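The complex is shown incomplete by one protein chain, all other protein chains being positioned as in the whole.
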Amino acid sequence: MARVAAAPAVPRRRQRAGVASRVCAALFGGYFLAHGATAFLTGALPFARVDRVIAASLLAFAVWCAAAIYVFAARSAWRAWGTLLLLGGALLAVPMLFPGWASRP
Amino acid sequence: MKNSLLQSMAWLHTWAGLVAGWLLFAIFVGGTLACFDKELDDWMRPALHGTQPPETPRFDAAMAWARERMPDAHAWWAHAGTARDRAVTVHAAHDDGTVASAALDPNTGALVPDTAGGSFFFELHYNLHAGTPGMYVVGLAGMLMLVALVAGVLIHKRIFKDFFTFRPRAGGQRAWLDGHNFTAVLALPFHLMIAYSGVAIFVASYVFGGVQAGYGGDMAKFWEEAGGYYEREEVGRPLPRLHSLDALVADAQRRMGAPVDWASVHHPDDASAVIQFGTRHDRAVAWDMQQVTYDASDGRFLHQTPPPGPAFRTYAFLGGLHMVQFGGSALRWLYFLLGLCGCAMIASGMQVWVRKRAARVARAGALSGHGLVRALNVGVVGGMPLACVAMLWANRLLPPGLPARADAEVQAFCAAWILAALWGAWAERRGHGWRDLFATTAAALLLLPVLNLLTTAHSHLPATLARGEYALAAVDLTALALGLGFAALAWRLRGRRMPHAARAVEAGA
Partner (left out) sequence: MNLLAGFCLCALAWVLLSLGLPKHHQPLFGRPPAPRARRGLRAAGWAVLAASFAWFVAGRGWEYGPVFWLAALMLAAVAWVLALAAVAR
């Protein structure tokens, strides 16, 4: 197994807060990203409307799962939150700004 | 957080697994038993053993019972008697959520003693018998399982080299980790499919971004386009008469091109009432969700659902893969065995957690986080199988004429689990909790066919084998096989007097 550098000394409370932050990011930030991705795909997929909604919705779980994995692999909790909120927000913004696109038949 | 991806994924796998572990074990046991939910339903209604359901299903007697029981129900529905489950089961649901159920003879329409049946395990599996909140808890557990699976794959560096590795004689943590690894990796496609399809079935309850963006949140419009289901508004006038459902079955089968499996009457006390029929899900992987609708007063045909679009078919395919109603009993047996692998994966994973921290667990008292984990382990993993067998015992022991008989069986299940959990947790402080529970479960399973022999006339093993009712016999035989398995587990733990963790501390681990 590769040698790993010793962890820098981090106060226990800060460490716990970091973990708690990541758990929240995985649960809520991840869900937000999944929500945004679903809304975006509902516009972006090349099918009929009902098929777009179902396909995008079925994929939401994969997005949420990937987001959770990313959160715990990210270098810091702040980074994780930032990525999820920005990416989720950007994806959600598109169908919100162009409602006709997402709800076209 | 940790210094490498490996460490952070190991942390994630450990904690996602631990937090969801006991829930997932219960969900997996329920789901594994639910592979044969209909067969268990049938086994638990000995009054109908030896009879055959009619070729063409009959529902009028069932709806007559429903009318008497709950004339102002929101809906009545009934399932036809089939080869897997002979009884006609009928339910009536009120707007306030109360549901009344009964089981009828499929030929005569007479009431038969009811049971919580295999359906109990099915509902336990998808909502822990806690309604909508329970369904959300199960969904969250499913997501944690997905995360644990992915993290587990990422941290398993020797996944191909150790593919076939299982060293039970190495003892202790090594053996448990090997066991956890092989039951997880070898059945990984199953675990991933089961977890994903399981949460996907309830996608409409968990995911809202699509309907929001595509339909502006109009769920009704979405359902209309997705499934093409029929609905009509209540008119406020009473229904003059209910047309015979039995008279419509042949037409329904012709229109659907499939056998009728269930029938329902919606708002039966209103003139707008409709009769609907649907079919089984055993002719393809994907669920066959088609329905035909008739006017409830004069029986004229109103509507048939159009063929589903590709995405809805995909959804139905995922659901069908999960619920395995296709492929005959052979595939249900394969899923049952794969489900047992899943149970073993979860249980062995919890054991790895405890053993890795053996010294800390031993030092910590009963009233600590570690003490709680130990108690929950033995209470859930040791106690739940015993509770399941206890319910089968209750089914044979409770008097047939007992009112609310199904509820009494469920109470037996709950009481058995609580008692077993308390007993196991107490005995584990002396190091023999697991052994005691496994031994008791083994005895209860091995004696089940004997109990069957003593309490029934036509339903015990010699009788069912002689009549060729192999599905019934299989319940008894499987009980014997599982009983031997639990006996072997209890035998391995014989002579233990101290918790392994305490021994580890004493040995200077």
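All chains are identified by letter, namely A and B, in their written order; residue positions are counted from 1 within each chain.
Heads up, the rule we're going with is that a contact is a pair of C-beta atoms (placed from the backbone, for glycine too) under 8 Å apart; a residue touches a chain by one contact, two chains touch by 3 or more.
Note that this is a predicted model, so its numbers are computed, not measured.
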| item | value |
| --- | --- |
| Which displayed chains the hidden chain touches across the whole complex | B |
| Contacting the left-out chain in the complete assembly, out of B:18, B:64, B:140 or B:186 | B:186 |
| Residue among B:341, B:373 or B:420 touching the omitted chain | B:341 |
| Residue of B:56, B:98 or B:165 touching the missing chain in the full complex | B:165 |
| Residues in subunit B touching the chain absent from view | 161, 163-168, 182-183, 186-187, 189-190, 284-285, 321, 326-327, 330-331, 334-335, 337-338, 341 |
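Please note the rule applied: only the chains that are shown with their structure count from here on.
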| item | value |
| --- | --- |
| Whole-Å separation of chain centres (CA-atom averages), subunit A against subunit B | 31 |
| Subunit B to subunit A touching residues, read off their complex | 1-5, 7-9, 11-12, 143, 146-147, 150-151, 154, 157, 196, 199-200, 203-204, 206-216, 222, 225-226, 309-312, 314-315, 318 |
| Contact set on subunit A toward subunit B in their complex | 1-2, 4-5, 7, 15, 18-19, 22, 26, 34-43, 47-58, 60-62, 64-65, 68-69, 72-73, 76-77, 92, 95, 99, 102-103 |
